[in-house]
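Here's a structure for you.
Only a single protein chain was left out; the remaining protein chains are all shown in position.
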Amino acid sequence: MAEPAVIRADVAVVGAGPAGVAAAVAAAGAGKRVCLLDEGFRPGGQIWRHRAGAVPPAAKALLAALAGSGVQILAGAGVFDGWRQGDAWRLAAATPGGRVDLEAGALVLACGARELFAPFPGWTLPGVLGAGGGQALLKEGLELRGEPVVVAGSGPLLLPAAATAKRHGAKLGAVLEQAPWRRLLAMAPLLAARPGKALQALGLGWDLLGTPYRPGWWVAEALGSGRLEQVRITDGRRELLLDCRWLFCGFGLVPNLELGRLLGCGIEAGVLRVDGAQLTTAARVHAAGEVCGVAGVDAALAEGRIAGLAAAGAWDPAAHAGLLRARLRARAMGARMEAIFALRAELLALPRPDTMVCRCEDVPFGAIDPAWGARETKLCTRAGMGPCQGRVCGPILARHFGHGADTVRIPVKCVPLGQLMMDQERAP
Amino acid sequence: MAERCAISVDGRPLTAEVGESLAVALLREGVLAFRASRSGQHRAPLCAMGTCYECLVTVDGRQVRACLEPVRAGMAVLTHG
Partner (left out) sequence: MSPSALIVGAGIVGAAIADRLQAVGCAVTLFEADLPAGGATAAAMGHLVVLDDSPAQLSLCARGLALWRRERLPASCERETRGTVWVARDAGEMDEARAKAERYARIGLAAELLDPDQLRAAEPALRPGLAGGLRVPGDQVLYPVGGARFLLDRAMAGGAVLRRERVRVLEPGGLRTDTGLFKADAVILAAGLGCTALLPELAITPRKGHLAITGRVPGLVRHQLIELGYLKSAHGRDGASVAFNVQPRATGQLLIGSSREFAGLDPAPNRELLGRMLRTALDYLPALDQVPVLRVWTGFRPCGPGNLPMVGPWPGRAGLFVAAGHEGLGITTALATAELAAHHLLGTETMLDPAPFLPHG
């Protein structure tokens, strides 16, 4: 039975998306010993996800900086526990090679966000994917071979997902945005004030020329036997049936707060509360990016850099006015986007009694008494008690039944028993 | 050109690219039932980022998420669909 390896660092960064990479590079640049962990194959997170050797242009500079920074990178590492030991933090991560423990004076939580799923009848059929999920698989080599694809849901991530699908050979049937035209028009002034974003949007528009883009429409049902074959779409009045073998549906993002909550970080308005130096309420734990509120890559980059510098003891607001401005603008944009793409009430009425709420435990909507609170639901139906630990169904239960988040417990990620059982006493 | 290798899926041989996502290799092969749910429904990847656990398969005796599993030569994959 192997002892866990213990890695000692000045700063441990959890999550290697834009925020985490920015933080790691900044902390290393300030002379600190940095360890960067991520569950995926390589740094990039979700938005910069790529196959080996195919780094997205927007990520090239920073990922190159990371490669040359001396940061120790642990891929395939899922942090499942963390606690205070003396005046340092200990993290425990599950990796394919066994448990790894980290000891660091300061932490940066850049755990990102996951997709929000808004269920509809048939959403469990193979072929139904998240919008980010579908895009990620495409970037990793999924071939669509002219198969009919529909992109649906809400938010700015739908367009890049659709463009990627088209580039990879999809027969893109439609892009459905549930937000009505009126609300989308509010994007115009935002884009006008940000020429870079406006160009991006125009570029996407060009990529998607010829594809019906339907604001005010959504998927009412996914149909098929054994796999997805068609979708029934609606605008609340009309209905259409579209051939569809792949449905990429995204409804927004949910920040991954589990580790932060375990470490005792305060939550405010559903996100980790941070100060101007990206410091949470837990001693020497900083946070950046989506865990501080969903606001996209620009916020993640600015905040990651601030958090990395702060964790390294090198944060000086006076010397980084540009970063502060970038953070402010990105957060403001994020807040406006959230309002524009808020989910409409009709989506809440889509599930039928046999539509699954908890996919891990196969708990349908009809099994949940609306009078129950969160705890009673768990005890009576086991919703949330599967391997996803409530990450998929928790936000659904919150939206449909008003349930609050469950108490966070270790392990915050599933971990093989052999790796869980080692305790700190056995570490060298 | 990326290196290719042989793996087995439910006893059937399959070639895939070393280091690529096992989920992508399986989907490309037409595997749509990665696992069976408690009520027997076939499930395939949903989130593709390790959150949803719908892509759980067994690789060389270990339960893994296919979307986070890099293909390695000789791996024996069992789906439960």
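As written, the chains take the letters A and B, and residue 1 is the first residue of each chain.
One rule holds for everything that comes next: contacts are C-beta pairs under 8 Å (C-beta built on N, C-alpha and C of every residue); 3 or more make two chains touch, one makes a residue touch a chain.
Because the structure is a prediction, the values reported are computed rather than measured.
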With the missing chain put back, one of A:97, A:276, A:366 or A:416 would touch it. Which one?
A:416
Checked against the full complex, the residue among A:46, A:256, A:278 or A:389 that touches the missing chain is A:389
Considering the entire assembly, which residues of chain B contact the chain that has been omitted?
38, 56, 61-63
State which residues belonging to chain A touch the missing partner chain.
81, 83, 375-376, 379-380, 385-387, 389, 409-411, 414-418, 420-426
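Basically, only the chains that are shown with their structure count from here on.
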Just the number, please: Cα centre separation of chain A and chain B in whole Å.
22
If you look only at chain A, which of its residues touch chain B in the complex?
39-41, 46, 51-52, 76, 78, 114-115, 117, 124, 126-130, 132-134, 136-137, 140-143, 226-227, 359-362, 386-388, 391-392, 414, 416
Mind pulling up the chain B residues that touch chain A in the complex?
2, 17, 19-21, 23-24, 27-28, 32-33, 37-39, 41-54, 56, 62, 67-68, 70
